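As structure tokens, the structure follows; a few thoughts come after it.
All protein chains of the complex are present and in place, except for one that has been dropped.
When the chains are written out, they are named A and B in that same order, and each has its own residue count from 1.
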Amino acid sequence: MRLLGQLALLGLLLAAPIFSYADSRISAYTLMSPSNQAMQNDMNLNPAMFWIMDGEALWADRNNPSNKACVDCHRDAKQSMKGVSATFPKRVQGKLLNLEGQINQCRTTRQQLPTLAYESKPLLALSTLIAYQSRGLAIAASRDSALEPDLQKGKLLYFQRMGQLNLSCAQCHDERAGLKLAGSVIPQAHPTGYPIYRLEWQNVGSLQRRLRNCMSGVRAEQYAYGSLELSQIELYLMQRANGMRIESPAVRP
Amino acid sequence: MSRSSRAVVTLPKTAKQGEVFEIRAIVQHEMESGFRHTEQGVRVARDIIREFVCTYNGKEVFRSELHPGIGSNPLFIFYAKAEQSGSLEFKWTGDDNYLTIVKQTITVL
Partner (left out) sequence: MNQRRFFITSLTTLSLSPWQSASATPSEAMQAMQRIVGNRPVNTGRIYFDLPPLVENGNLVAIKIAVQSPMTQNDYVKAIHVIAEANPLPNVVSCYFTPLSGKAEVSTRIRLADSQKVWALAQMSDDSFWRTSVDTVVTLSACTEMI
């Protein structure tokens, strides 16, 4: 009997490593009510659908000095943009760019147009259209070794205390994920669904808008839109969420 | 000169005689409630859709009166009974000369 017990224990110990390989990362999608989940899943109900339609109109817009629309180089976004947002941020011609940065780079260099401001309707429309084409695919964070310094800086910022509340991202989203803050469950903070339609904003918004929200939440002075710091934090978050399924455009409370 | 915006209507292309079918209608509109304020404390004026009407071959099937308590990008899911082939018209009217009309046909077998 004692031997049997010891064998059983051995079996359990051998089985344990298999369970520890399971991915413990979960999306905030699981924390939402069924009705909000349905709103996200069904593009017929998802408010972000209008931004996608606006994006489709802009994709074909030739009204610029170069007379070139996105469609002229990239053809049908449904094909060419598949998997694209999954790889951002990354190094493009020596510069760390997120998706918004890449869109603006195309606009300025190929279309001779001025950059679009963060959270402006046209930029959100284009980023939502592009990110939507990666829905259902896994985040494929770039393995470029040239990204290492930015990645380390992003990680440093993630673990660094900030603001009057003197909290780091890690303290809430790593150490206390699953616990409650003011009645809401703290998510693990994986950027799987950006740009999101946030019910709070009654609007679609970028990851940078959400990060600035977090910073104001701990009473820290927010990094500017398009700043290197925000891109570095984005980079770290995407690497941390590497392999998770993209839900863009997600709905969040 | 009226303002308009995108509307998406979903309904089946065909239906059997007497069948009750589902219609989904969503329109792009911020539904500014009139209760929000700017950072300076100035109230943002109300600007909402006031009425939505669905007619089927000219006969009213569904109508709603909207108030500021309806959320942005108003969505209605409702039903209609298939009687004759023809067209359904969806009309949204609201503040500041807002008007959007969408038409769709249905074949009743």
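Just so it is clear, contacts are C-beta pairs under 8 Å (C-beta built on N, C-alpha and C of every residue); 3 or more make two chains touch, one makes a residue touch a chain.
These figures come from a predicted structure and were not determined experimentally.
Visitor: Touching the left-out chain: which of A:Met43, A:Leu156 or A:Leu181?
Guide: The one listed residue touching the chain not shown is A:Leu181.
Visitor: Give the residue, chosen from A:Glu119, A:Asp150, A:Glu234 or A:Glu247, that touches the chain omitted from the document.
Guide: Reading the full complex, the residue touching the unseen chain is A:Glu119.
Visitor: Name every residue on chain A in touch with the hidden partner chain.
Guide: The missing chain touches chain A at positions 32-33, 35-36, 38-39, 47, 117-120, 181-184, 186, 199-202, 213-214, 216-217, 222, 224-226, 252-253.
Visitor: Extract the touching residues of chain B with respect to the undisplayed chain.
Guide: Interface with the chain not displayed, on the chain B side: 20-21, 33, 35-39, 41, 44, 56, 59-72, 74-81, 83.
The criterion applied here is as follows: only the chains that are shown with their structure count from here on.
Visitor: Just curious, how far off is chain B from chain A if you go by their C-alpha centres, in Å?
Guide: Taking the average C-alpha coordinate of chain A and of chain B, the gap between them is 33 Å.
Visitor: Would you mind writing out the residues of chain B in touch with chain A in their complex?
Guide: Where chain B meets chain A, its residues are 6, 8, 10, 24, 26, 28, 30, 71-73, 75.
Visitor: Give the list of chain A residues in touch with chain B in this complex.
Guide: Listed in rising order, the residues of chain A that touch chain B are 44-45, 47, 49-50, 53, 202.
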